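Here the complex is missing a single protein chain, while all its other protein chains stay put.
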Amino acid sequence: MKFAVTVCVLGTIFVLACEREQRDLQFPSEDTRRVPMIPVTDFHAGGSPPPPPVVKSPFEDNAYAMSEGKRLYSWYNCVGCHAHGGGGIGPALMDSTWIYGGRPEQIYASIVQGRPNGMPSFGQRLDDADRWRLVAYVQSMSGHVSSDAAPGRDDAMQTTVPESRRAQQPILFTGSQP
Amino acid sequence: MNMQSMLAPAGLQAAAIERLWWIFLIVTSLVFVAVIVALVAAIVRRNRDGGPSDRAAFRGVAAAVIATAVTLIGLITVDAFTARKLASLETDDRMVVNITGRQWWWDIEYQHPLPSMRVRTANELRLPVGRVVQINLQSADVIHSFWVPALHGKRDVIPGHANEIWLKADTPGRYRGQCAEFCGLQHAHMALTVIVEPQDKFAEWIAAQRQLGPSDASEQAARGRQIVERGPCSTCHTVRGTDAGGRVGPDLTHVSARQTIAAGTLPTSRENLRKWIDNPQHVKPGVRMPALGLSRDDIDAVVAYLGGTQ
Partner (left out) sequence: MSADPQPAQPTALDRERTELGATWAETPGWMGWLSAVDHKTIGRRFILTAIAFFALGGLLAVLMRLQLARPEQRLVDADLYNQLFTMHGSTMMFLFAVPVMEGLGIAMVPLMVGARAIAFPRLVAFGYWMFLFGGLFLWISFALNIGPDNGWFSYVPLAGPAYGAGKRADVWAQMITFTELSGLVVATSIIVTIFKYRAPGMSLDRMPIFAWSELVTAGMILIAMPAVMVASTALILDRLIATHFFNQAEGGDPLLWQHLFWFFGHPEVYIIFLPAQGMMSTLIQTFTGRPIYGYIALVLSLVSTGFIAFGLWVHHMFATGLPQVGESFFTAASMMIAIPSGLQIFCWIASIWRGRIQWKTPMLYALAYFFVFLVGGLTGVMLAAVSLDLQVHDTFFVVAHFHYVLIGGSIFPLFGALHYWFPKLTGRMLSERLGVIAFTLLFIGFNLTFFPMHQLGLLGMPRRVYTYPAGLGWEGLNLLATAGGALMALAVITYAINVVWALRRGTHAAANPWNAGTLEWATASPPPAYNFHPVLVVRGRDSVWTDPDPITVIGLSCARREVLITRVVDANLDHRFESPTPSIWPFITAIATSILFIGSIFTPWAVVWGSIPVAIGLIGWFWPGSKSAPQEPTGAVIRERLA
């Protein structure tokens, strides 16, 4: 009887193996040209809200993805316009203001399609895994992920508080009410 | 088969270390045999008289301890001489190569006073026979260790530290080195090919490396070049002479002239280039190069371009 209970408990533990720590190395790559229709604003015509988008971030709260995203953020020169979140040529990514939406699928669309006034389209240049890793990292910049999964400080001169210690910012559109 | 063996030295320092190894092996083997003989004698001896007296035992043990101390001092001395030999290469007339260890490849840049004469390559180090080489080691991320057993011992590559290693290769040939400090998922596939060749062949090689990018004469190669410049490749890779100027991945200008790709994981061939570009994660899971989702034709075009010439 005691043995059976132990086996059940251990079995449950194995099954609930931690999502945060998954390291997805064989992420299937998608055709880089296809991008689904993703609304960039919450405004909609009519009474009821539109159905939720079909695109879901595969790396929700995944620590490895965010850590890779942080590396890619420098590699693909996002720092060139967005600095380490404070913005410059481009808008800040660590605050609560989102011109084209701050939900994961909206960030994904912005990266893939590009945006007016200087955000290049990276669709041709990034595969799907890298896009979603960047999305996960950008979310962590405004504290929208669990602090266990968010990256710690990097091994460089410190520019700001590490992502794991940032308070969560609300997602606001320019011009919308909080 | 002995490309990575320290017992097949091809350079001054590795030879000195190999000599030291044989000295140590012989001395320690003699010590081992002596102790075992004493032990066996102690077991087998029929001690009708209770064995050696206190005095005899004391003398025996004391003699053994003194012999041990003397042997150790001798070994320390021999090691000190070898260490002197290993450090004896430093000279002004040397070739300088900067090697940056990255997860999981070796970023090699031959230095020159004129920046335009510098040559950047990856994972393959060509050295002229008999020339002293100073290798400056830096890390771009974690601790690695530069190790070519045929030439010298290893030197760790530590972020924030400017380590260097001086080498002199004396025997032409092809040797293999490998990262010797655990550095993450693909530490096992971070090898280095070292080719030691006569001075004139080396000069030829480095002149060829200074040439610009591969030929895009054929239609397929021209299309390949377009894909490299405008597609995902240029975000990370450089092909000199084109618009592709990414610095975070290996320089691909003369990739087909190298003997291996993916840091010693696959021998260079069109088929292997295709396999690699199609999905690097199948060959080296966790590597920093993503699976790009290029079509079969696109990959063929890129391979036709990059795999074109020297």
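A and B are the chain letters, set down in written order, and residue numbers restart from 1 in every chain.
Everything below uses one rule, namely that contacts are C-beta pairs under 8 Å (C-beta built on N, C-alpha and C of every residue); 3 or more make two chains touch, one makes a residue touch a chain.
All figures in this text were calculated on a predicted structure; none of them were measured in a lab.
Touch with the chain that is not drawn comes from one residue among A:38, A:66, A:93 or A:141, which is A:66.
The chain not shown here is touched by just one of B:183, B:261, B:277 or B:301, and that residue is B:183. The residue from B:79, B:204 or B:297 that touches the chain not shown here is B:79. The chain not shown here touches subunit B at positions 1-7, 14, 16-17, 20-21, 24-25, 28, 31-32, 35-36, 38-39, 41-43, 45, 47, 50-52, 57, 60-61, 64-65, 68-69, 72, 75-76, 78-80, 82-83, 86-87, 141-143, 145, 147, 149, 152-156, 158-161, 163-164, 176, 178-188, 191, 264-265, 285-286. In the full complex, subunit A touches the omitted chain through residues 10, 13-14, 16-18, 20-23, 25, 63-64, 66-68, 70, 147-149, 151-158, 161-162, 164-165.
Just so it is clear, only the chains that are shown with their structure count from here on.
Taking the mean of the C-alpha atoms as each chain's centre, subunit A and subunit B sit 38 Å apart.
Within the complex formed with subunit B, the subunit A residues making contact are 23, 25-32, 71, 75-76, 124-130, 155.
Those residues of subunit B lying in contact with subunit A across their complex are 141, 159, 185, 230-232, 234-236, 248, 279, 281-282, 285-286, 288, 290-293.
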